[in-house]
Structure formats: C-alpha cells, structure tokens
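For this view, one protein chain was removed and the others were kept in their places.
And then chain A:
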Amino acid sequence: MPALNGHTAPDLPFPVFQASAKVERYLLYDINTITWLRKNHNILGVLIGTLPQIPQQNVFLGLPLELQPEEARLLVEKGLAYTVNDLDWHTKDMASKTTTQIESIRADLHRDGIEVARELQKSKQKQTREALKRLCSNSFSTVSGDSAAGPDPQAQDDASEETLFADPPTQESTQAQSRLDPKPWTITPTTSYPPLSAPPVPSSPALPKVNPSSYALFAHLHEKDYFISPGIRFGCQFSVYPGDPLRFHSHFLAMSAEWDEEIDLLNLVGGGRLGTGVKKGWLIGGVEDKEEDGRDARDKVEADGGTGVRTFCIEWGGM
C-alpha cells in the first residue's frame, strides 16, 4: 500500500464513480487519490462510509468519499478525472469475464483472506507467548507444573504453544499445524478495480450536471484557493475555508444567485443573522451579466480571472 501522505499522484485521469445513470452521486474509493486531491487540489468531499456493524454511526465516517457535483465537475473540466457509471460498468465488466477469470478473482480473495487470518493468528500466538513468558519469569515452576499436569484435550491450541515455549525444537510441527488451521476471512475489496479491470478513459468525458450559478461561484472560490465543503448543515450552499478545515474555521457561508434573481429581503436578513451569529460572513455571489454592461464589464471579468463572478458579503449590524 502506498504511503498516505498525498505526495504520490494517482494515474491521471482517475475515474470518479457515479452510482448509476439516475443517481447523481459521485464517489471515490481510493484513499490515495483522496489524500492527493485534498493536499494538492483543495478538494474535500464528504466521507460517507460507516462500519457495517454500526450503520447508525454518524461521526468518524470512512470510505467512500462522496464528491459534491460541483467538485466532480471541476475535476472533470480540469482533466484530472472522468466519470464512470458504476452500475453499468460493473455489470458489463462482470459479464465480459469468463468463468475462469471470476474463479481466479475469487481465489485471489480467498488467498487474501487466508493471509489475513494467518497474520492474525500469528499475532495472537505472539501475544500468548509473551504473556506466558511474563508469567513464567514471575513463577516459572507453577506454569511448567501446570503444563505438565494438563493433558486436557480442550486446551489443544494452548498446549502447542506451551510445548513450544518449553521445547523449541517442536516449532516446525506447530507451524505446520497452524498452516492448516486458519479459517479464511471474508475480504471485501475497498476499490472496485482491482479486482475488476479499470474502466477505459472516454475520449470526451461526460460532465456532471450542476446548477450553473452555484458551479460558477464554486469554481470562483476554488480558484482563489479556498477549501469548500457543502454547507447544508449551516444553512448555506458552501462553507468556505481559507485553508484545510482541520486547521481553520470557515470564513464565509456562501450562497449563489443568478445575476438578475430577485432575492427576498427576508432571506438577506436571515443570511446576515446566520453569518454574524457565528462570526462568519454571509457571502452571496453570481456571474455578472456581461451583455448589459458592455465593454466595461468584460475588462473587469478579465481582471477577475475570467470567471466573471462577483461576490458580496452581508453582515448583520447591532448583534
């Protein structure tokens, strides 16, 4: 497994899995890609995986990572990623496989399972050995007396270790026994490929569908090196961080709007209160209508970095 420091770039472009054609959720399964994206491209996403035993878990979630549609779109537009219809690709790839290939995949998984079980058993044995050694150094006579007086068939496993400890030459025989023993663990691969073959890179990748105004604002803020996480919990579209959210509080609660959209006064009041109540700015932004303002606006757009997005911050006075 590669080191998770985000230095090693994944093979570009990497696939982003869309759950199915109808479900527009974009998932990443590879932890290396996720750390690399976070470190180098300010892409956060949301970890959504729970432990299978604790489905009601709602903190410390793990893989997979769900990307916001805007994030997925940005990655595809930058040529870093391409979307893959997970359901289609999976069924197609499975159908194209011959029985022997599937069998070999299964055998691989089985081998991995045995490997894991063996590792676990080894570590268990080591623990037992160390514990016994400790006991032994405390009261050597008692332990050896016990083992000598214990012809208990129920303690078969323990007996092997005890004899091992007492009698080093029998080590090989115990290992042979343990090699037969372990029941393979069931392995659930965290990535879809491998074991499946990687989906082909399409020549013209499909762009994830996004709301144009919110995507423009997202791209604008992302370009300014902000970290952007979904803000639905806080009552806005995006919460905008000046650096990694692990180190910084968010500075802005962002909402996107069309340039000519009528905004209810009550919404402005609510947004202002919401932001100022938690010492943040409520930011509203949209793409400036270029046609109306003519040449002047275009110059501004050039200076703006080409996105043409203008943002405004609203604060509530007297709080």
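The rule we apply is simple: contacts are C-beta pairs under 8 Å (C-beta built on N, C-alpha and C of every residue); 3 or more make two chains touch, one makes a residue touch a chain; residues count from 1.
Note that in this section contacts and distances are computed from a predicted model.
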UniProt protein name of the chain not shown, from "Protein FAM114A2", "Ubiquitin-like modifier-activating enzyme 5", "tRNA-splicing endonuclease subunit Sen2" or "Serine/threonine-protein phosphatase": "tRNA-splicing endonuclease subunit Sen2"
Hidden-chain contact residue, picked from the options A:Thr83, A:Ser213 or A:Gln237: A:Gln237
Omitted-chain contact residue, chosen from A:Arg25, A:Arg129 or A:Arg273: A:Arg273
Identified contact with the non-displayed chain, of A:Ala216, A:Met255 or A:Leu283: A:Met255
For chain A, residues in touch with the removed chain: 58-59, 231-237, 255, 265-267, 269-271, 273-274, 277, 318
